[in-house]
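Taken from a larger complex, these chains appear in their original positions, while the remainder are omitted.
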Amino acid sequence: MTGLLSGHDLTLFRGDHCLFNSLEFALDAGELLVIEGTNGSGKTSLLRAIAGLLEFETGSVIWAGKQVRDHYQAFREDLVWLSHRVGFKADLNLVENLKFEAGLRRGNQALFESVCDRLNIAHLADLPMRSLSAGQQRRVALARMPLTSARLWMMDEPFTNLDTAGRQIVEELIGEHIADGGLCVVASHQALNSSENMRRLLLS
Amino acid sequence: MWKFLHKLASPPHFYDLSAKMIPWFAIIGGIFIMYGTIAGLFFAPPDYQQGDAFRIIYVHVPAAYLSMMAYMIMAISAGIGLIWRIKLSHAVAAAAAPLGAWFTFLALATGMIWGRPMWGTWWEWGDPRMMSELIMLFLYFGYMALRAAIDDTVKADKASAVLAIVGAVNIPIIHFSVEWWNSLHQGSTLLRDGGPAMPAEMLYPLLAMIFGFTLIFGALLLGRVRTEVLFRERRSRWVRNLVCAQEGRNE
Amino acid sequence: MNERESEPPGLSQGLSSIVRRDILLAWKRPGDVLNPLFFFAMVSTLFPLATGPSAAQLAFSGPGVVWVAALLAMLLSLNSLFLSDFEDGSLDQLILSPQPLPLLSLGKAIAHWLVNGLPLVLVSPLIGVSFQMSGQTITVMLLTLFFGTISLSLLGSIGAALTVGLHRGTALLSLLILPLAMPVLIFGARTVSLAANDTAVSAGIYFLAAYCMLALTLAPFATAAALRISNE
């Protein structure tokens, strides 16, 4: 099993409880990995561990032929992350928040307006994040993904709090990203439009 | 050498080895303490200045010395654990902290008890040794409070290791600063350096006590590490085998 | 996307981004800048109130009180250093950003000092005057507070990183930091006392400057390590 991103012999514990062991996965450029499983099956934990925020008990994750653990900085240059929590400051507005991220990682700020328009958040630019509704906050968080040029998108339940139109946009964004040769790892309870580039990983 | 260390660091091996070491530490340490106590209390001559009050030195000095020693052990093993990811080493640090805090407390308490007849006060803010000992007690408390605040053992190990190392960097600075502070204010009247200007009948029991205390400390530390290891490895096969063997059945 | 559209932001840009963001955040809530200041001023006035006013007393305990007040004001503001980042998920983003985490930690400490430490240093002469310090003593106090507060911001960031996510308020943080901050406090207060008695003070100031340099080089790494651990 090889690929640009792959995991080998992964075992993860939370407390005394083994979430999974000897898990293997591989993902190539232009592919989407959907992690599925019931509540508490370990999707979030797996994502966090792949990103290096949790430690696997055994096994290793390989990115572009190198161990993530040993080349963490290089891995992070290719990664953009979306979690349950928004990851933006509630006191700043979305422009300030997104500009801050632009100072940290490579991206294309020329797209700024078109991305905001597309996610229908452009008219919210004057409000601090704390005044936005749950779904609006989620949309702002999502805007960070197309604004960077990171190849690997990791998303934990990207559809949470979104309305139908919002969910549609997320699917399109993911579709375009992998069509462009990017990789995407998503944990979700909601079915994504399947395509031949989609792989599934079922945790039980 | 490396191989030996690696083997030692494996929990089951450590568990077996320490079981053999503890009695020796305890017995030899006990003998030294017994000698030190008897010789110190009954045979050492009373101090020409302090009379019999000086005899508390036989507890005070070993305790004070071990309080520092325990911190060093704690910080070094925490560092090893953090850098080389050796779990046993974290267990050592975790086990050393309460012991160190106890010895620090003991040094403070005996010092205070001693200070009462000697200086006419329980506590003297001006004394650098007292102050750095007190700050050290707070360092231990901080370490233990941080550990207690984190449920997850692995996380607690790593976080407290960072603190122990930062504290170790600071200990010489703390010591120096307290001393400097004091030297400005009043002469160090009470604790002169280069102590052992004392007769052999006083000195040998003291050395015996220090040595005995150290061995007992070693035994206690090993014992605590054993329980710590047993708890941490509770889901591993060797611990389950051990428990089954003790209950007289096979898994 | 395989075409790399732009140059990746360099280290200096990463550092300045986070410093600017944190200052902007403080700016959005101007109260934040003023709070430690008021606190500093209030503690400095509480003591005379609690112990009773007597000019000799005041002159004697002035340096100590000012320094303890500064230390406490810094401690209090440190508690929230990483807390909001942790809670809104920004900490995940910082850790996963391509910038080195020690650099970002340094940036947070710098912003903390600019927002909390610097105003405190600047306002301290007023308090010095109220404790009837001489002009020269006040200069020394300014210098010691300058180096001292920088060290405290840096040391404090280690403690804040260790306790983030534990929801323990300032108490645990203080417990961790106070022993480490003791040398700063002792040297700071003593040096000011010496200045008040017209004794030589350069040794104390050198010490504080050296300690500050040490903290500047080591603390960001300890903070980064602590953040990685706390954010599990």
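Letters A, B and C mark the chains as written, and numbering starts fresh at 1 in each.
By definition in this document, a residue touches a chain if its C-beta (ideal position, glycine included) is under 8 Å from a C-beta of that chain, and two chains touch if they have at least 3 such contacts.
Values in this document were obtained by computation on a predicted structure and should not be read as measured data.
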Subunit stoichiometry in the structure file as a whole: A x2, B x1, C x2
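Basically, only the chains that are shown with their structure count from here on.
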Closest chain to the centre of mass proxy, which here is the mean CA position: C
Interchain centroid distance [CA atoms averaged], chain B/chain C, Å: 33
Approximate Å spacing (C-alpha centroids) for the pair chain A, chain C: 35
For chain B, residues contacting two or more additional chains: 152
Shared-contact residues (touching 2 or more other chains) in chain A: 55
Complex interface listing, chain B residues touching chain C: 82, 135-136, 138-139, 141-142, 145-146, 149-150, 152, 155, 158-159, 162-163, 165-167, 169-170, 173-174, 176-178, 180-181, 184
Chain A residues touching chain C - in the complex, by the definition given at the top: 51-55, 73, 76-77, 79, 81, 83-92, 96, 100-110, 128, 149, 151, 177, 180-182
Chain A-facing residues of chain C, complex: 1-9, 13-14, 16-18, 20-21, 24-25, 28-29, 84, 87-90, 92-100, 231-232
